[in-house]
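Starting off with a structure, shown below.
Only one protein chain is missing; all other protein chains are in place.
Going by the order they are written in, the chains are A, B and C; count residues from 1 in each one.
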Amino acid sequence: MAGNSFGQLFRITTFGESHGPALGVVIDGCPPGIVLDEELIRRDLRRRRPGASQAVSQRKETDDAEILAGTFEGRTTGTPLMMLIRNNDAKPGDYAEIKDRFRPGHADYSYWKKYGIRDHRGSGRASARETAARVAAGAVARMVLREIAGAEVFGCVASIGELAFALDDVAAAGDDPYFCPQAGQRDAIEAHIAALRKDGDSCGAVVHVEARGVPAGLGEPVFDRLDADIAKALMSINAVKAVEVGAGTAAAAARGSAHGDEMTGLGEFRSNNAGGVLGGISTGQDVVARMTLKPTSSITTPKDSVDVEGKPVKVATKGRHDPCVGLRAPPIAEAMLALTLADHLLRHRGQTGRA
Amino acid sequence: MAGNSFGQLFRITTFGESHGPALGVVIDGCPPGIVLDEELIRRDLRRRRPGASQAVSQRKETDDAEILAGTFEGRTTGTPLMMLIRNNDAKPGDYAEIKDRFRPGHADYSYWKKYGIRDHRGSGRASARETAARVAAGAVARMVLREIAGAEVFGCVASIGELAFALDDVAAAGDDPYFCPQAGQRDAIEAHIAALRKDGDSCGAVVHVEARGVPAGLGEPVFDRLDADIAKALMSINAVKAVEVGAGTAAAAARGSAHGDEMTGLGEFRSNNAGGVLGGISTGQDVVARMTLKPTSSITTPKDSVDVEGKPVKVATKGRHDPCVGLRAPPIAEAMLALTLADHLLRHRGQTGRA
Amino acid sequence: MAGNSFGQLFRITTFGESHGPALGVVIDGCPPGIVLDEELIRRDLRRRRPGASQAVSQRKETDDAEILAGTFEGRTTGTPLMMLIRNNDAKPGDYAEIKDRFRPGHADYSYWKKYGIRDHRGSGRASARETAARVAAGAVARMVLREIAGAEVFGCVASIGELAFALDDVAAAGDDPYFCPQAGQRDAIEAHIAALRKDGDSCGAVVHVEARGVPAGLGEPVFDRLDADIAKALMSINAVKAVEVGAGTAAAAARGSAHGDEMTGLGEFRSNNAGGVLGGISTGQDVVARMTLKPTSSITTPKDSVDVEGKPVKVATKGRHDPCVGLRAPPIAEAMLALTLADHLLRHRGQTGRA
Partner (left out) sequence: MAGNSFGQLFRITTFGESHGPALGVVIDGCPPGIVLDEELIRRDLRRRRPGASQAVSQRKETDDAEILAGTFEGRTTGTPLMMLIRNNDAKPGDYAEIKDRFRPGHADYSYWKKYGIRDHRGSGRASARETAARVAAGAVARMVLREIAGAEVFGCVASIGELAFALDDVAAAGDDPYFCPQAGQRDAIEAHIAALRKDGDSCGAVVHVEARGVPAGLGEPVFDRLDADIAKALMSINAVKAVEVGAGTAAAAARGSAHGDEMTGLGEFRSNNAGGVLGGISTGQDVVARMTLKPTSSITTPKDSVDVEGKPVKVATKGRHDPCVGLRAPPIAEAMLALTLADHLLRHRGQTGRA
């Protein structure tokens, strides 16, 4: 099927350009009777929104998700749930200057090659704004996970540039303006971002995400493994260049004698190098993953590029962009993890009758 | 759909347990008229096979793929291509001892929780033997990529344990018994593996894979991005804990001023931090990815675990296992990359009429 | 995937309840660069709309499709095309009386059993109003068929109740207020409908649909045959109880010597009992199908039923309903045929490179 859908049974389809009239999402296959917590949707959209802190883009996106279908008297009906988010602050004029030229490291060029069309307004579907629809859908996935399995999803920033954080309190990080799991880092973060702004530059980041209370048995070998679907889910987020599960890249240098998580009881383990997944199936341990984001390509420092006719040009972006997109990414990573788990929860229930 | 299929238009479905009578694959949607190079299939199966070198498992798998459907007079017909691989060397007796106990770090436990059934013979679908079917299908994907787009896929071992290799000649590595891209490493590798065997231990590895000649335009935003589908493809391989594209985890500490690949012409770039993918769509540069494999969990050193009743036991594996599964993984990674690209090639052609 | 999507490459997802705020459709996988003929969308929606003639429901649905995503400067971009249709004339009050009771022959009961929820407002997703989204999407499918293959889709009413029409001019019927292919039938139709209204009754109908200019080769054996997907497409329309292709049910009493269409040249046939499809693949002849619609269950004559507690009640519907839904069905059948063909056109192009 075409590429704007995710999931098999709990299935979302997103649409909308960053500078068109609206974007949104259709959730098909949502279990009926789930109490729809609209405040949770608003909270997650608010957490993703630019302008939530000094460190991120100053665009004002109100991001109110209007629910146009799929509910009755405050509950899901089992029919498609549709949420629409209007674009109120789109300023196409900001982009006129790069209309015919390609930003280095940006999707301008590849979209043009694929579709033969140049929609230069704020990158269209390639804009991070597209993720608002994922976050709204992810909030519904959270409700499903909570109601059917008692599971919860959390995310935080593990590092920005060379600045790394201790994973002291991942759950609390969700309400921190910088999604930082370590206390007392605010000044360091703001200084780091301020320096980047001053330099007209950007930096990469690592985002940590985990799910607690996930029942054992989710994931379908051999291709739709839970970890494979999580890898796809996270790698589908803008700017992500790496996805790790459990020990991740550290497993390369590990020894089997130390790496394999010893068991002390049914569902009890001495460690979690597996990240909660063995053979592609959840074990009941916390599901733990990590993603690396590249520095945003939209920076004010001029770089070499070409225009649509291949002529050399210098490109610098004037739009309102984040120096570190990682600072806005945890709610998006949480949403994608929640969507993956909700889908596999229903798939597992369908095949085995258990959940 | 259920989890044993991969791809949308060029779609494979695999089946078979490591210790059942056979395993195999159905390829549906293969373009008609492709000359079927059976020697290429045999070559790739031979490269994946245990026993190809001293350093890997000494099982004798003959791995002849019998083509039972989908060809006529040496060409594909467009109908399902089916390949069957008999299991001739299965020794279920080897596994009797672990019949009721869970190997730490192994899928025994999670399969049992998912399906409520314990097929203890050599891990069933969780065995690395399952990947033979992927490799056979991947060889057909190579033929499709070659004939329609002139693209080729290569893979090699980038490191085993702490032993890292220079990516001197990735293409030549395909015929090296250890898939090593750096000349003169044979003794070091064999010494490394011999030491592991002596210790009853295992180690992790990193595998590098790349595709050359991939046309620009492959990949479907926003979820079925080319890099997202590659991430899923590689993460679905046994023991993989991390997938990186282009700069990968190194992007975390990078600056936008240095990271974004500058363009010097249409389709010409100064670097390839993107790994050939921007916004989820191929740019025409080489598509480059990397995966980290954990140390195999089947080792002869006893570890703490439990049996199906939760009672503490010591588990050591007596089967014929590889101390470093990474040494057999490059052909599997190549197959998964080829399958992903072949599918997206057909999808792109379907939507846009171009290939 | 969940049930509100149709198609694989040209894929639509619909949403919305008849008495909620809005309904609509997302088209994913639309080829880029197609000139978007908004007047064609309006025309098709107008043709489907109740109140277009005296004979059908007098509800006023304005049915303006607002295009919120997927276009740029009048052409499709290849990203999801989204169309929203607001519900302006919903009167939930009309349905208060049947809130707790089941209309005989209506989906009230089965939805309640499936989802455990009773959304009594105008049947929710089971309302014929849902088909407005299909018609809007079908108009886009027409543009794709026209631009890529030069194919056109037509539909008409073949009979209402016992009143049958000659298929004199199927193409012209599309602009007739009753979609009648035979001239001079207006009075007969209006008299027939008036009599039904007077009796508080309804009648069934047969709708004929055909596509001209369809290239040979569309359809995928063995399950996604073109005729099988047409059967699904038409049977998914409200009230449809039978689908026939080519000779249809008349084939039961036919002899092979007369039935098999003789060939007089490549792509030239003496007859079209096949309905343009052999072995599930189009032959280049006109694709011809027919569907039977049952009499609408919403009538003003009281019938025996039960309420949600199983107690006997009499049910008569007071809403504004059509005595013969068949009179509004041709544009819906055309839309579903166009959607099926557009999808198979892209699938065929993906696999074979031809269109």
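One rule holds in what follows: a contact is a pair of C-beta atoms (placed from the backbone, for glycine too) under 8 Å apart; a residue touches a chain by one contact, two chains touch by 3 or more.
Being a predicted model, the structure only gives us computed values, none of them experimental.
Judged over the whole assembly, touch between the missing chain and the shown ones holds for A, B, C.
Panel shows chain B; residues 1-5, 7-11, 13-17, 20-24, 26, 28-29, 32-33, 68-70, 72, 75, 77-82, 84, 114-117, 119, 121, 124-125 of it touch the chain omitted from the view. Taking the complete complex into account, residues 1-6, 8, 14, 102-111, 113-116, 123, 125-126, 130, 159, 161-162, 199-206, 216-225, 227-236, 238, 241-249, 251-257, 259-266, 270, 273-275, 277-284, 292-297, 299, 301, 303-306, 310, 312, 348, 351-352 of chain C touch the chain not shown.
Hidden from this view is one chain, which touches chain A at 1, 8-9, 29-32, 78-79, 148, 221, 346-347, 349-353, 355.
In this text, only the chains that are shown with their structure count from here on.
Averaging the CA coordinates per chain and comparing them to the mean over all protein CA atoms picks out A as nearest.
If you average the CA atoms of chain B and of chain C, the two centres end up 45 Å from each other. The centroid of the Cα atoms in chain A and the matching centroid in chain B are 26 Å apart. Under the contact definition stated at the top, the residues of chain C that touch 2 or more other chains are 1, 8-9, 29, 32, 78-79.
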